[in-house]
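Right, I'll just put the structure down here and ask away after.
Left out: one protein chain. Kept in place: all the others.
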Amino acid sequence: MFSDPFVTGLLGLAAMFALIVLQVPVGIAMGLTGVVGCGLIIGFGPALTLLATEPSSAMSSEGYAVIAMFLLMGNFAHVGGLSRELYKLAYVYLGHLRGGLVFATVGACAGFGAICGSSVATAATMARIALPEMLERGYAKSLAAGSIAAGGTLGMIVPPSVVMILYGILTENSIIALFLAAIVPGVIAVVFYFIAVFIVVRRNPEAAPVGEKAPWAERRRVTIQSWAVVLLAVMVSGGIYSGIFTVSEAASVGASVALLLAIFRRRLTVKNFLAALGDTAANTGMIFVMIIGASVFSYFATLSGLPAATVSWIQGLGLPPFLVLMLLMLFYLILGAIFDTIAAMVLTLPFVYPLILGLGYDPVWWGVINIVVIELGMITPPIGINVFVLHGMAKDLPLSTIFRGVVPFIFADVARLVVLITFPALSLWLPGAMGWL
Amino acid sequence: MNTAQKIDRITQNAAVIGFSGLVVMALLITWDGAARYLWLPRISGFSDYGEVVFPIVIASCFPAGLLRQTNVTVRVFGTLGGPRLHAALEAFGALLTLAFFGLLTWQFIRLTGQFESGGRTTRTIGLPLAPYWYVVTAIMAVCVPVQVYVAWSWIKAALRGDTPDIAALRDAEEDLADFEG
Partner (left out) sequence: DMIKVGAFVPEQSTGVAKVIKPWLEAVQAEAGDTVKMQPFWGGTLGKDPFKQFELVQNGVADVTWVLPGYTAGQFPEMGLFELPFFFRTAQEASTVGWKLNEMGLLTGFDGVHVVGFFAAEPNAIFMKTTVESLDGLANLKVRSAGAIQAKWLESLGAAPQTLSSAEFNEGISRGTVDGAIQGWTGMKTFKSLPLVDQAIEAPAGAIPFLLLMNERKWEGLTPELQEIVMKHGGMAFAEAGGEAYASAGAAIREEVKAEGRIAIMELSDEELAKYEEAAKPIHDEWIASTPNGQAVYDAAVKLLADMRGES
């Protein structure tokens, strides 16, 4: 039965999904099926050694270390109070609209996305700052929670983005090109979320009160107070795009400056310094276990020849590429129902990436589309990680309420996806114009 | 303080100490980057230090993650069935995780042995790899007893139909994120 690597490949894939459903951690399931599958093809002696060469390669790579650096930067920025300042900044300009706090939340999520690489971290941070305030002022619970859960996904789409770095390393695409490609889609995301909020409060005015307009003196004061967050975002993004820093230097500079800001503003205590390190460590560990598992599994996938066979099979069907793309979108929506972003990315990449290249699509463009469609899964039922994070932080908010609040944002996400697929130039123009394609 | 919390304190300290190394690397990389523009002396063979420090940093967070079970897991069945089914599935996942880290440790010992006998060094300034990888391997080895404890806790829980102490550590993880200055 195992004489045919292709059959072994299919069985391995099935075994991996079975283990995942049986509550084996995703990275472990990939790593174990990968090593057993490789063992059946090349012998268990050599296959087992992959459990050292692959982790040691990932763990000593500066590229992967960047992921930990960006997580560190986001945590130090939060310790330094930068997330709260962002929220205030967005509020003084948007708070006077109907649903002003919701607009401010979405805006602050996008801003925090520029100094934080993760979707869950953005949602959790903003939940702590914006949720109590919205509930206090009589905003509908569903709208308040939904906007934060959805706004959190901006953390992964607005560069820097951990999952984008992962995609860049795994597919050997330029991380800078990917970051640049995500800028316009990030702006579109914010605009579409604003439109969604606008429609909701228009149709249901009780969902959100009208706030007071901040006087210009107040706006100026708050704007000046937000110098630190602007400095950090400009140093990191500007540093990368202008060519002053490499990506890894930018992440290190970002983490260092965020730490110095927290010290300088006397916000750093031993307790929150340790908590910031602990949180960075927990998330780094989680990501690395998946990177290690995925790298062993993708060895198995290559050896089995399954990805190549799948690609030529699909190409042999003679379907129009666009239809294949639509089927992939559907596939990712289903996958996103269960998996978190990084898991969905590393699980599918060995199979989907060659297919996308085979269909003649641009790898950088696909990086953006792939992240957008997988991020959609973070807020869709039954398992939407961001929704769970909010529920975990405010236990009196039922899951059903949050999922209800997320619905308008899901429509906005789907609309964005359609626009980005229809007009690839929205993603590719900027990196192309800056010479990164 | 129960046993789970005592072990948690140790693994958490290890992670925090390891990740202090990440902070130091961030500051050094910042220095090296700034030195380029300020005409300050550069650090020779700088990437060599990362090559040996990053593995130790990354390894240091594995024991804590195993104990708190923060690894991404799809818990569909467990939440549908009763506590006994949940504990049984957790025990199954924990045992396979134990097998995985056992194999990792074994292979890390082999790899470090190969580094040692081959006299392997970093690329530019020739730091010997083996001493650093002994540290990494030692940390990986710590993962094994930690995971034995996790698996054993869930097996007991499955037999008794209750919830083990380590389940509470995962909730502690969420509270920890609340650390604004």
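Lettered A and B in written order, each chain numbered from 1.
We take it that a residue touches a chain if its C-beta (ideal position, glycine included) is under 8 Å from a C-beta of that chain, and two chains touch if they have at least 3 such contacts.
Given the structure is predicted, the values throughout are model-derived calculations rather than measurements.
A.B. asks: Which residue, B:9, B:36 or B:170, contacts the hidden chain when the whole complex is considered?
C.D. replies: Here the residue in touch with the unshown chain is B:36.
A.B. asks: Using the definition of touch stated at the top, determine which of B:111, B:136 or B:151 touches the missing chain.
C.D. replies: B:111
A.B. asks: Suppose we count only contacts with the excluded chain; which residues of chain A make the list?
C.D. replies: 38, 42-43, 45-47, 49-50, 52-53, 56-57, 172, 174, 243-246, 249, 299, 302-303
A.B. asks: At which residues does chain B meet the chain that is not included here?
C.D. replies: Residues of chain B in contact with the hidden chain: 33, 36, 39, 42, 44-48, 111, 114, 117-126, 128-129.
Convention: only the chains that are shown with their structure count from here on.
A.B. asks: How many angstrom between the C-alpha centroids of chain B and chain A?
C.D. replies: 22
A.B. asks: Residues of chain A touching chain B in their complex?
C.D. replies: Listed in rising order, the residues are 19-29, 31-32, 35, 48-49, 51-53, 55-56, 59-62, 64-65, 68-69, 72, 75, 78-81, 83-84, 121, 124, 128-129, 244-246, 248-249, 251-253, 255-257, 259, 262, 265, 267-269, 271-272, 274-286, 288-290, 338-340, 342-343, 382-383, 389, 392-393.
A.B. asks: Considering the complex alone, what residue numbers of chain B touch chain A?
C.D. replies: 12, 15-16, 18-20, 22-23, 25-30, 32-33, 37, 47, 50-52, 54-55, 57-62, 64-65, 68-78, 89-90, 92-93, 96-97, 99-100, 103-104, 106-108, 110-111, 133, 136, 173-174, 176-181
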